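One chain of protein is taken out of this complex; the other chains stay put.
A, B, C and D are the chain letters, set down in written order, and residue numbers restart from 1 in every chain.
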Amino acid sequence: KGSEGEEAGAQGSTLQFGAALSLTGQLSREGILTKDGYEYCKQVVNEEGGVEVGDKTYDLDITYQDDKSTPDVAAQLVDQMNDDNVKFILGPYGSSSTEAASAVVERNGQLMISSAGADDTIYEKGYQNTFGVLSPASEYLATIVKAVSDIAQPKPKTVAILSADDGFSKTAAEGGAAQAEEEGMEVVATEFFAEGSTDVSAQLTKVKPLNPDLILGSVHLEEGVAIIKQSEELGINPAGGFGETVAPPTPDFIETLGPAAEYTLGSSQWTPETEGEDELFGTAEDYAEGFEAAFGDTPEYHNAEATAACLAMILAIEDAGSLEPEAVRESLANLDTESFFGPIKFDENGKNIYKPMQVIQIQDGKPVTVWPSAEGELKWPAPPFDER
Amino acid sequence: MLEIKSLEAGYGRIGVLWDIDLTVGEQEIVALVGSNGAGKTTLLRAVSGVIAPTKGSIVFEGRDLSGLVPEQVVRRGIAHVPEGRRLFAGLTVRENLKLGAFHLKDSASADFDRVVELFPRLGERLDQIAGSLSGGEQQMCAIGRGLMSRPKLIMIDELSLGLAPNLVDQLLERLETIRSEGMSVLLVEQDVDAALTLAERAYVLETGQIALEGSGDELLFDKRVREAYLGVA
Amino acid sequence: MTTLLETDGLTRRFGGLDAVSDVSVTVEQNSVVGFIGPNGAGKTTFINVVTGFLKPSAGRVVFDGNDVTGNRPWDVARAGVSRTFQIAKPFRDLTVRENVALGSMFGPGNSRSVAASLTDADEVLERVGLSERAEARPGELPIADTKRLELAKALAMKPRLLLLDEVMAGLRPAEIDNSIDLIRSLQKDGLTIVVIEHVMKAILAVSDKVIVLHEGKRLAEGPPKEIASDDRVIEAYLGERYAKRVKEGGDA
Amino acid sequence: MAESAARSTRIPQPSSPAGWILVGLGAAGFAYLLYAPVLLLESFLRTLGGVFMFATLALAWNIIGGFAGYASFGNVVFFGLGGYTVATLMAKAGWTFWPALVVAGAVGVLFAVLMGLPILRLRGHYFAIATLSVAEGMREIVVNMPSLTGGGAGITIPAVGLEATTSYPGNTGFYYFFLILLLVALAVTWRVSRSRFGYSLRAIHQDEDSAAALGINTTRAKVAAFALSGLLTALTGAIYAFQQVTIYPNRLFSIEFTVLMVVMAVIGGTGTIFGPVVGAVGLQFLSEYLRQNYLELHTVLFGAIIILAVIFLPNGIVESARELRSTKRIRFLDNVKANRL
Partner (left out) sequence: MEQFLQATINGLLQGGLYALVGVGFSLVWGVIHVVNIAHGAFVILGAYVAWKLDGAFGIDPLLGLVVAAVLLFVIGYAVQRGVINLVINAPIWMTLLLTFGLELLLVNGLILIFTGDYRSIATSYASGGLSFGDVRIPYGRLLAFGLAVLLTGLLAMFMSRSKTGQAINATGMDRVTARLMGINARHIYALTFAISAALAGAAGTMVGIVGTFNPVDAGVFTLRSFVIAVLGGLGNMWGALAGGIVLGLVEAWSGQYLSGTLIHAIGFGVLILVLIVRPTGLLGRPYSEARAET
């Protein structure tokens, strides 16, 4: 590897990407996962000989800066990177930071691929230089509704939606509600609570007498845990079960809730069952193996998103055969490829609407992919808490 | 009993007291008078350990007090009723008094009764918040609190400050009683006339140094004292 | 003589306690009125009610013909009434000079600039004998100087009525004489002054009239000599020793 | 303690030689700052702008917290209101920036008066928490008015394309905006500290009863100080909002801003003119330096440095600098001795 690196260096040094990440503060957990995803990408790319641009080969390097989980710092860091002539930006963690950074990227003529900015509004601002590899927020809850109406027997007739009040969760909640109506389910209640709540008993108490067949949560981890935990406390057992965005696939969810986590459905950007493959990382399963070999942990979808963003940038650069941001932008807009992460292709707003999300279910303490491709079978309906 | 030798003390880098020699005997009432800013309060603070002397020694009952912090000094049997009363403003009168006996192991109800007897006014106000007492009532409470610690020596800074004349009389009388019960008293007092009449011995402090000392009567009829402190030519 | 301050049935209760109870007094223009009474008689409370720091439970306060009952403290102050606090309340982090200047800056009618106020302050400090400590902080002052500072702050306001709550406590006799002279000279300058003191010598020396409060009520009122020999006052307040001393010493 | 806090309120005499040197240095520094954009990297200008912003916020806090002694724990409410006023007017009503800025300032003043009248009657800690509550409550109210404020998803000021009402000033532009606002805040603080108003605030800080007894209308003075603080803070928030383009309630009403304002003012020296500026500059650069050099450890280090700074410079930076000037050294151990129990 060493000699390859020297060759690349001799041919004209390294290719520099920049990433402003939440390494401390509120979002540090996810920020660090994202960083690992980028790091893995870098490692694999360099092992495979670097990035070929025209007739030159570059070693990939990524500089990281800590945005302290605040959007304005993320924006400032991206600006600093521009001064250091870093034109290719891998996105920060979270919609707020991504949105703040995208405004700067646009002004500076940099190029950013977002790995974790899911909120649809980011892509509705008319920005030309920001792309997102992940499925947008509106898909997060809708996916679960699609899956349930596709494979659950009996199909739930009524759903209640509980949502945090931040932009991302609200967009997801709206998407889920719309999908439910489309599938002929009745949305009997939509209740909101403050982002970061660990007490959602008021909302649950309100929903309880409505007896919904399915309770859906558009949430982050702590709120998602609270819904399950407090439902158990309050004796709320919907005929079908529970489904939640982002929370269930994370290991913490299962660890914190123990048996109560069982049967919960969750949506994920990626699982090792995701269909598709690419030259660098192989299939999703290959990716999982490789990642685990490198970092010791099985990858979460945050890792995979990050790697996918990095992959898209590299593919676009290689396609463009140039390091001109404008040329790379062009080739990004035309990118249409399969990958371990699923299809990567951007609509005119820069959203990757072509990639389906995965639905998992917690079974025997593990997230098992049940839709669209199935690793295991959906267990439905979920028994009451005290019978698990 | 209390023996101060060539004491120097002050605040930070400012010196206030110079070369002070002073003694208080068993069951003796000693008055300390002196003009405004002479350093009387500072002297009491040095004895009780609130400030650390820079030179000299303070010996109480044969044991050196230097290096002791206030809470240790009070355990040796010296009570200090500070200038400006310094009651625990948010606590009741009763609580303030009880705290005077903090370091005593046994319950101090006898002392308590004695203080209430000494200041009947306090008896009526036991559950009032000390911060809302009238000025004179606060003074009573402060002295009472000092007595609660069952001291061998009580140092009172500005005994009569803000007290009604008849009360001052009573109080001075009570000091006699207190003394006869075995306590010594070191008294800082502006009512020089009353103080010197009562005290066996007295010191006059001027700009940080002892200017005069002698028996109470001697000083009371000393020409310099009469001019400077009693305002009589 | 016209009346400058008048209270009518002034009452202030704290819970069940009538700290000031139905007190009606008058203070004549350019007079010095002494207020005495046992500890807890209600003297300070009376001042607090008059100056708006406490709301009266009943009764009226009239200053210079205007009803000022229940007015806010600063309104009373700007109308020309200044007071000292028995337990001194200096501005701890300002110098003595600045402390006094504040009186001049916001006192009645004389909205003086900062610079002018500082000059005023120097004058007042001179007058109360505190010039040497002008740059000191109040916390460094011994008790007597703290009292002088209270007085100086009040004086700097150039008030018409001055309410002094035990500004001589803690002074030695010779210094008390100075204060007596000061009060007299202030009276010459046209001020009206209410003096609360337990130092009888001073009260007797300066007062045109003495009012005795006892358990919140007015117990007696009259010329100093009369009051000093009033049996009720001796019984409730002065005590035998003082009565004796007053008889011996007479007026200074 | 009385002593140390005391010295910090002493006003530099403008006529003293030291005063003139200070003025001279100030002028030179100012000239440099004006010229800086030509010399410096764009993004460093942005960092500097951020420093100026925090300095202004700390100065504004200093007026109510440092001078009047009413420690506001909710000054961020003005920041947020200022920002949202500008964002709403520009995004929803199509206003240009400048009139929106004026309205933002007015909103700050108005809100300070309305909220100040009832809660400035509370003393000390109770006031602090009341303001904190107002700020936190306001954040939720903003979240709950999505049609006007965009709710939790935030609101975006159109900065590019046809909808942009005011062309985006860029890093250099915002650098100047924040610089000018900082100078205004400094001038205001300077004025206040030498004026009768400033004295009345200091008096209130130290003894409100005594102040009232001297004829100071304490209610009016406090509300005025609060309004002034609110005005400067709202203007800062307004500029910040435009700079950020997209703003969120969780950020614009973040308690972190309040904490930083207080921390900067305190570490520099409350009640002084330059203390808050020194504190802001020092802390911002320190945290920036640590952040760049210790990717994940920087916050821990930052915390440790603050603890040490408090222990060894318990009177604030400005005070310690004065001590250094007059005695040629800082007595760290004496400081510790003087303040320990």
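We take it that contacts are C-beta pairs under 8 Å (C-beta built on N, C-alpha and C of every residue); 3 or more make two chains touch, one makes a residue touch a chain.
Worth saying up front: this structure is predicted, and the values here are computed from it rather than measured.
The missing chain, though absent from the view, touches A, B, D when the full complex is examined. Although one chain is not drawn, the whole complex shows that of D:38, D:93, D:162 or D:341 it is D:341 that touches it.
Although one chain is not drawn, the whole complex shows that of D:156, D:171, D:193 or D:299 it is D:299 that touches it. Here one chain is not drawn; of A:61, A:83 or A:191, the residue touching it is A:191. Interface with the hidden chain, as seen from chain B, comprises residues 48-50, 69-71, 74-75, 79-80, 82, 86-91, 95, 98-100, 102-103, 129, 131-132, 145, 149.
Although one chain is not shown, part of chain D still touches it, namely residues 1-2, 4-5, 71, 73, 118-119, 121-126, 129-130, 132-134, 136-141, 143-144, 255, 259, 262-263, 266-267, 270, 296-297, 299-300, 302-307, 309-311, 314-315, 336, 338-341. Although one chain is not displayed, chain A still touches it through residues 24-26, 28-29, 32, 165, 191-194, 196, 198-203, 205-206, 208-209, 221-222, 225-226, 229, 232-235, 251-252, 255-258, 260, 385-386.
Throughout what follows, only the chains that are shown with their structure count from here on.
Identification of common neighbours of chain A and chain D yields an empty set.
With centres taken as mean C-alpha coordinates, the chain found closest to the middle of all protein C-alpha atoms is D. Taking the CA centroid of chain B as reference, the farthest chain centroid is that of A.
Computed centre separation for the pair chain A/chain C is 76 angstrom, with centres defined by C-alpha atoms.
In chain D, no residue touches at least two other chains.
In chain C, the residues that touch at least two other chains are 140. Contacts from chain D toward chain A in the complex involve residues 41-44, 46-47, 50, 140, 143-144, 150-154, 156, 159-161, 168, 170-171, 240, 244-246, 248, 250-251, 256, 291-292, 295-296, 298-299. Partner chain C is touched in their complex by these residues of chain B: 11, 33, 35-38, 41, 83-84, 121, 132-137, 139-140, 158, 160-170, 190, 192-193, 227-231. For chain C in complex with chain D, the residues that touch the partner chain are 51-53, 72-75, 77-78, 82-83, 85, 89-95, 98, 101-103, 105-108, 111, 113-114, 117, 137-140, 153-154, 157.
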